Each structure stands twice: as structure tokens, then as C-alpha cells.
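One chain of protein is taken out of this complex; the other chains stay put.
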């Protein structure tokens, strides 16, 4: 698995900048970005892919279901 | 108190011949009479004033409140 | 001769339209007795329902209004807020209070409106000729449950006293009956207590009264009273379900 | 990479009209996830309310109808009896299900109709701009309880899950929430269980979901979620209130 | 041919049934018939009446305010309906129960001791059937006695078979009574 | 004298407040004024606009479809309102946010860098007040600067006193800006 | 061939609905419509149908709304106060284009009134008792047989135009008995489910069905309304029904519907037999009102007599359609549940 593959993919057009994902992330690897989407919101972004534990909490909590979460396979195999 | 004074006085025009008083009287001194009132009902009547214990059950039970009940005063005094 | 029982003053001396042996008449009389005892007839407004008791206004010598079917508690709320010092009660059938008027009745309890509601539970729609009520017992045949009330088809009997008791604005909720002198006395006590609570502003007071409908049950009045005592109370257990002033006043 | 979470198929990929951080979106997604998992999208009809969720029909890829305010369960009853094999659910606000529609909702439970009702409890009328709901907490200020909800004036919060649980036709009644992953998971389990019970014809299933309304609570979404977790649940304790198949399936 | 009839009495006297049997008998004969009930404002008890129209043409109004025939079973109904009958019409009255004196001179009165005859037949409750027999005689141009009895059996037989015989006897007694006095 | 104006922008840009302050200032001067809001079909967010009519006569329609003046705060509103303005009317546009090029030749455009000026005043949120200042200059025959500021204070002062100073500064910047370029 | 049976009007309503293919009845008891519910409670289980006693008329009408939106023939019956409670649902159904059958056994009003036959719901039914610009299609039969004949047409019309339909009767029609025949029996399994029906069954290919009366964009809502108006105009063109008995171009034109028309028949026939220049125009649909036909019949009339068991409601439609100030308009009414008698009508007609 390549180092770059993101564990958390956020659909920026769906995001409404509610920050619920940011608040819920147990390892604090999400934040609101400085980008702006077509509705005028600053979408959330993952800033530390490494630390993300792929717990899925952010996705479950996101009211917009703007987040997809992936887990590296057989990483420790 | 005169022997004749009735303990139970039934307003025959109010009576609807439901027999609830007859059924409830603990000493069975009420019955449906052969008289007929202007609505075509045979009103209830007291047939044994002596035995009546003035308990008032018949009056309490009568849906028409057609019954008044009296108790001889200081009878045993 | 000492008076043991005489017709209460507030009960108008007219022949009512109820069928022979119907318990509606007993409940009317009990309310009249309590109003007499509490000397409240001059400051009471009754709300009559749509149901057999629709013309209750002809029988109690107090001010009355006849409410649209099921809306008695809403009407009562309007009256009470217009005259907070007046005793206001609704007199309703089970269909009126628990079917079409379920929301209004429950909101009396939720809102804690200072009015008293009587719900005459005869397990039937009497006035309209014997259709199923929300309170019809399982298995009972009515004109709209001709095959007997089957819960899969016609649902379950609704338990109003318990449901009302669950709401926080309820000051008093009880279920009583009229099938014998003891039950009648109990009911009268409840009425008095409820009216007292209302006058003290304690909240919504509710008395579900298990009655009879000899006509639509196809029974004689005596049989109907027996049925109420032996069968109705199995589905509708009597008793006080909630009383905010229970310990103090009883 | 293994998929931990992807947007459910039945959730249409459009931007919804809910305010940022509103929990309505989470509840939508959970229903979509369960429909996906149970492969029911092709045999489901949703009933949208009048309330913030009025346009829910734009967000889940199933057949929908938009019911008059409060009448969702009546509409659902009609649909279910027309197509008994179809999964029917109503998605309602607290005002819709517990105020104007109280009778209809309760009769779903009394009648034991095989439909599932979601009641999103945000303690407010969201769509109309923040008026008091039947579920508004005591002390809460809203546009129609500007001095804070005082039970003497505005009555008490209504406890739907408990009231529904009391009715005999209820197969399942629970209250859950969406303020953290654990609550969300619990809610999803309830949804699945309720849908299963419905498909088995066990009776009425009801899930009261404690949500948020950041906009009308005047809070940020994160604050609102905290408020739901810390304050709402005091008045609205979470948990299963009734489950006819509790032992078997859970 | 068009005939109409009002039957009036107390709720319990079977006036509705009487009318229905006539309407049924007519229908079975492929005639047109309407039966229209009317209940007093009292919800229970009180007086009741029904109007029957029988015709071989299409029936206009099922409401009839000047009936050709009336069967009157009690005093209150006498009060109300005697005056309505069409001039030259026929008033059949239950002389067992009606104590009021007939007031009109332009109609025919037929006094039938219906309850007494019914008692002879086996039950006072069949007084209505006595009246059916009377109408049967008067309308013998339309119905045979058997046709009326047949209609009665259809109406009553299923629910209360025990009444069939008494009713038949009552119908026949009424029929005979009418035959003899007219 | 009758003036009318449409103010259009995003929900959050304070276009409603701007209109209300003008209506209030007019009312205080014993002029007649109507303020009419209009929200898009979206329940939340989206565009919004209001129409203000000020007159010394009785006001006819509060609905105006060909406004004499418009204040346009963003691109979507430019799209919608530019074409509505009355020939020879005035379009005041927020040049900080509006990237669209003016299309008409029969109206006067006034480009105001409202957000920038507001920032100078202390907060971008006062861009609406900059525009109020601009209108103040254009309508100086009706209002003095003080009257507008006074109306602003009445509207805002109670609820958000901390905004009063910034707003005042923004109004003045807008007024000066208009004065200098016209 | 169907046989003639003597039947009560209310029972015939139920039987006709069953034979027209209706298997879903949602009702709340009210005199004089309760017998319809009672008949259905007994009859529907026999044919695999469902009878539900709803908790209220609000619920009943919304259950019909749901079932009809699911593509099925569904109905309810009530009487005036109950119909008032259905106004929101009716407006919604018209707006969302949902068919569904409503029987109104009109009784004396206003308020609780009485339980006798009346026609004072005319405005409520024809002008839209609910909010917004919409119309119900309203049949007003005058005999039990006509109720029966109309029943399948009523369902078909409802589904054809996707609009709620009302059959207005009264306690007199409901409680009387007359020999009737049922010349049809529709097997509901053979009525195809329309493709707009909610059921998930038409969802394949991601074309889900959505039924709603909401449109927050006023321009779009206006467009929807004009489309609805076009539909109503089409119905006004194609669906008015009436009956006329009398001379070709009468001097006296009587207008009456339902029970009143039937009571009028006796006097009318008498006068026609006498050679009077008279005729009875009887709307069978009161919306769409057969206004063009009426105007035509009225061309030579000097006197137009409108008879209603109300204080005067249909008379407005009569005048609007005849629209000629040079005629004499005469109204006779009975509000409150009393019925015209044949002699009274004869007297009126003789003038």
C-alpha cells in the first residue's frame, strides 16, 4: 500500500463546514481547510493521514455523508 | 314516626323500569309494579317498607334518580 | 324521617334521553351531588360531547357548551383561560375523548390545564348505534367489528387512565365504575377530589368511568352492570393511577 | 484499502437543504444504510412530514409521499394496507408526530399498524423558525416561549417513546440519539431491528431520535451535539422502552 | 298502477318491517317499490313511520305527503297522520290501541283490532302482520296472500324462524277480517 | 417626491437591515415608507432582497418591479436585478464581490468596493452600511447623514451596541466615497 | 345478468364500491353514513378487502390519501361535519393529484345540526371547502340505482384525472330501500396498478415515484396551478352530466338535484301530463356544473325555479350560467334537514 493513499476522502462540495467530524475525531487529524466550495463553505480536510486510525467516526458523524473512510489492508501482515 | 311513612319514595314518572334498584336492594323489598307511566314504563315499587333498611343503595344506583330514601329518626332512642 | 338520599338540586327534574339502565344517568347524578355539596353550581361550566351525552346540558342546572366531537378539552381550555376562577369540566364518551379527541384530551394532561375530564367508557359508540370504540374489548362484536374485535384487524383497547397518568401535567387520573354502591361511592369521591384539585390549580384531572351500554351490548341493564363488574374491569382495572395530592387529601 | 465507510447507495448524492451540522442528515444516512443492507430500497415507501424533513423525498432513493402536517402515520396506514409486502416508514419531526399528529401517531401504536415511525426530537419547530415544540425543555426560550418554557404556562415536555410503549399494538419503542458514534450505532441497530419486526408483521415500531437544531438553539453544531448529549437526555432518557422480540433478536 | 301507504306507530310495533315486506313482495313481482323510513327526533323510542310506494311505472317521489293509504298503530300517530291522508283515501287504524275518535268525513276508516287478532294468532307482537293481512285484502289486485306470506318469510325467517307461524296466522286473520267487514 | 430602491444580496449580507434603516429614517421624518422583504424559495441561506419605497404622498404599490435604484451585493443578484432597473435608474454594485460585467447602457452604474471600505471601517460585515452611506449621499435631498446614523443606532443599538461605531464609520466611508466619485 | 334486489341505499353504496373493485375502506362512524361503514366492515373481509375504523375523519381521509397514492381504489364515507374535517386532506389530494372516493351523506347544519337529509354542503363540495384553487369532481345521484351506476364511473374518473371524487347523497337516499341491480363486478386484481403508484414497484431504473403538493418556488407552483386549471377545464368540457325531463324549450325551468329532484318528479309528471310548458333540469355532476346545457335549456324560459334543501347555494351556479337578468329567478329552500313534499313542490311549480 502506497503511503499516499488517503484513509479519509472528503467530498468538498457536500461539506457544510459543521465541524462535527473535526470535533469527533479521536486522534485530532481533521480540520477546516482554507478552501471554499461553491456554496461558500470551507470544507473539512484530513491533515495527518499517517495518524488517522480509520475508525470511521468522522464518516458516521458527518450529516452530509461527505466522508469516505478506508483502511490499509494487511498492513501488519 | 308513623308506621306508614315510606322509607323509599319512587317518582313513577321518572322511572324507566331498568330494575337496577330491584337487583341491588340487599333485602329484596323492591319490585317492578304493574302500574304504567306516561312513557309506557312499569315503575319500580317498594313492597315491604318494614324490611327496608334505608341503606340508600337503590337511590344511589338509580340512573334516573327517581328514588328518595328516608330513615326513621331516633327510632331506637 | 332523616333524608338518606334525595335527588340533587343541580340535577334538573326532567326525564333524560338515556336508555333505561344506562349508567350515564348515575354519573350525571354524582356530578350534580358534588356540585351541590361544594356549592359550585353558580361557578361551573360543563362541556358536553358529541355522543350519547350530547344533551347533558339539559340535565345539570349549570352553564353548558356542546363541543364538536372530540374537542371538549380544547373548548374547556378556552373557557378556563377566559374565567380561571370557574370550575370547568368535560363530560365525554370514550370515542369522543380517546378516539377523535385523543390529542385534545392528552394535551389537557400534557399542558396541565386546570379542568376535569370525565370519560364514560362503555366500550362502544352508543349514540351512533353500536360501532366499535377504541375501548371495545377484544372479541366483542359491534356493528363495525362484526366478526369480533381481533387485534390484528382492529387493534387494541386503549387505556386512557394509564396514558393520561403518564403525562406530567396530570394532577389526578383514576378509573372507577358505577356497577354497585361501592363503585359509585368511589367514583363520587374521585369527582370531589378532582374538583378540589382543580379549584386549587393543581393541573389536569381525569376520571375514566367504566359504564354500560345495555342497548348496544344487547343486554338487560342488570346484565350490563354485571358485565361491567366482571368483564370490563379485566381490561380496565379500576384504581387511582396518579394523584399529586394523594397523601395529603385522601 | 478496505472500505470502512462509504456513502450509502440509497442516499441520493445531492446537497440537502438542512442547516450545517443538523442531525437530520445523520438519521437520513442511517436509514439509507439499513435499506442498503437489507436490500429493501425497491420495496419501500417513505412518508415525509411537514417540518424540516419535508423534502426528505429528495434525499433517499425510494418512493415517497409528502403527508399533511401530522398525518404521516395515517398516510402510512393507507399505503401499508394497499401493499402489505412493502416496507413503510414515516419520518417526522417532534411537532409533526407529537403535537398536531399525536392522535395519528398513537393510533399507529394502538392499532398495531405494521409501519415504522421515526420521530426526530429537536425540542423545537425547526422549519417554521424556532417556535416551541411539545418537546421543548423546561426553561428553554423559543420564539413562542420567549420567557422560557414554564410548565404553568406552557405545559410539560411530552414523552413520546414512553407513551407509545404503553400501547398494546407497539412492537418496539425506543429513544436514541446521534451525538456520538456510539449513539449513532445504537440508533442504526434500532432501525434495523424495527424494519425486521415490521417485515415480520409484529406491529408498530417507533424510534424517537434525539437530534439537534443548531440554528434555532442558537448554537454551533458542536455545541448543539454537546447539548443533546448533556441536557436533552436528562428529560429524554435513551433506551429501549418496549421490544416484543427483545430476547430473541438482540 | 301506483299505490302508496304510510305505516305509523311506536318504534317497537314493527311498522318498518310491515313496510319492508310490502316493498319486498312488490320487488319480487318485478314491480317498482320504494320504502322510506322516518324516525322522530328522539334517538331512542318515540314514534316512527315509513312510506311505501309501489308502482308498475318508474317511481317519482318516495316522499309522500298525502298518502292513499295509512296504517296507524297508536294515538300519537293518529294525531299526526289522520289529517294527511288524501281525500277518499283509506285509514286503517289499530282499534285495540287507538282511543281517539276519527275526525274526517272524506276518508274511509277501517278499524282493525290488530292486537287482539294478533293475540289470537299467538302474540301481540304480530299486530303489524294483522295489518299486513288487511292491506293484502285491500290490495289483492296486486298481491296474493301467498306472495305476502312468502315475502314475510324471506324477511323474518332467517333471523327469527319461530315467528313465522304466528306471523302467517296473523296475516291470515287480518286478511279474513278485512274480507269480512268490507 | 417618491423614491424606490431594491437591495439584493445573500441572506447574511444585511440587505434587509439596510432597507429597514432607510424606511425607519423616512418614517422619523414623517415621510411615508414601505419596506418589503422577499426571500428565495430556499428556507435557509440563498438570496434575499427587499424593496423600499419612500414618498411624501400616500404610497401605492410596495411591490416595485422597475426600481429607480438598486443596491446589488453579489453576482446572483446582479444576474437577477440588473435587468429590472428602470431606464436611467441607478445600479449601485458591490465591486468587491461582483465579478460580472455591467450589461446595460441605459442605467448609471456606481461601483462601490463595499467590503473593502467596510474592512477599513472595522468589519467586512458592515458592507451594507457602506452602501447605506452611498445612498445617503445620493439621497441627500431627503436625509442628512446624521438622520441615517440615528436610524441605524435605533435599529442596531439595543441588540448589538458594539457594532454602532463600526457601522457609523462604514456609513461615513460610503458617503465620502460617493461624494468623491460623483 | 344481474338480479333486482331490494336494498337500502347505504348498503348499496358499499356493495357498489365492492363491485367497482374497491377493497379498501377507511371510515369513522357518523349518522347517516355509518351504515356504509358497517356494511363494509361486514362485506370487505368476505372478498379479501380491508376495513379500517379510523380514529377520526382526519385520519380516515389521510388513509384514503395514502392508499390511493399507492395506486388502489380506496374510499371513505362521512357526513357534513366529518367532511369539514377532511378539507385539508382534500386540498392536498387535489394538489398532489391523488384520486380517491369520498361519499358525503349530507345532513342538516351548520355545526352539529341534525341528522336529516340536506343539501347544504353544496358550496363546501363544489367551490372547494379547503384552501387553494382546486376542484373536486362531485356526483349527486338522485336514486339508489343511480348511485350504483355512478360508482364505477366515479372511481374511473378519479383515476383518469387523478383527482378526488365525491358522491353526495343524503340520509334519505341512504336509508330508503328500493329494488336495484348491479350490472358489473370488477375484479380488482385486473385493475392495473398505475405507474405513478407508490409501492417501490416502479422504481427500477432510478425513476422513483414522489407524491407531493409542495413547491416552494412560486413561479413553479403557479405553473403547476395553471396545469391543474387546464385539467379542470378539460373536466368541465368533458365530464358534466345532467338529466332533463320536460318539454323542449320550457317556459318554466326547474333546477334541482339529488333527493329534491326526485321529489319534484311526481309534481312534474303531473304537470307535463296536463300539457304545461315545464321541465326539470337535474345536474348529476354538481362540479363540473353542467352550465352550458342548462343555459341552452333556459333559452326560452321566463321563470327559473331553483329548489334546494339549503338556504340557496346552487342558485349561484344557475345564475352564473344562465346569466340573463331578464329572467325571473325563483328560489325555494329548506335549510336544516327538512324535505320538500310533493304537494309543496306542486304548489311552487304552479306558481
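We call the chains A, B, C, D, E, F and G, going by the order they appear; numbering starts again at 1 in every chain.
Throughout what follows, a residue touches a chain if its C-beta (ideal position, glycine included) is under 8 Å from a C-beta of that chain, and two chains touch if they have at least 3 such contacts.
Computed from a predicted model, the values in this text were never measured in an experiment.
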Among listed residues C:33, C:66 or C:96, the absent chain is touched only by C:66
Only one of G:71, G:108, G:240 or G:258 touches the unshown chain, namely G:108
Touching the hidden chain, out of G:102, G:134, G:182 or G:281, is G:134
For chain D, residues touching the missing partner are 50, 54, 66, 68-70, 99-100, 102, 125, 128-129, 131-132, 134, 143-147, 153-154
Residues of chain G touching the missing chain are 58, 80-81, 83-85, 87-88, 91-96, 106, 108-116, 118, 120-121, 123-124, 127-134, 212-219, 221-226, 228-229, 310-313, 316, 319-320, 323-325, 334-338
Hidden partner sits against chain F at residues 20, 23-24, 27, 30, 32-37, 41, 59-66
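Here, only the chains that are shown with their structure count from here on.
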Residue numbers at the chain C-chain D contact, same meaning over half shared and different meaning under half, come out as same
Counting C-beta pairs in contact for E-G and for A-D, the higher total belongs to A-D
Distance between the CA centroids of chain D and chain G (whole Å) is 39
Taking each chain's mean CA coordinate, chain A and chain G are separated, in whole Å, by 60
Where chain F touches two or more other chains simultaneously, the residues are 42-43
Two or more other chains are touched by the chain A residues 39
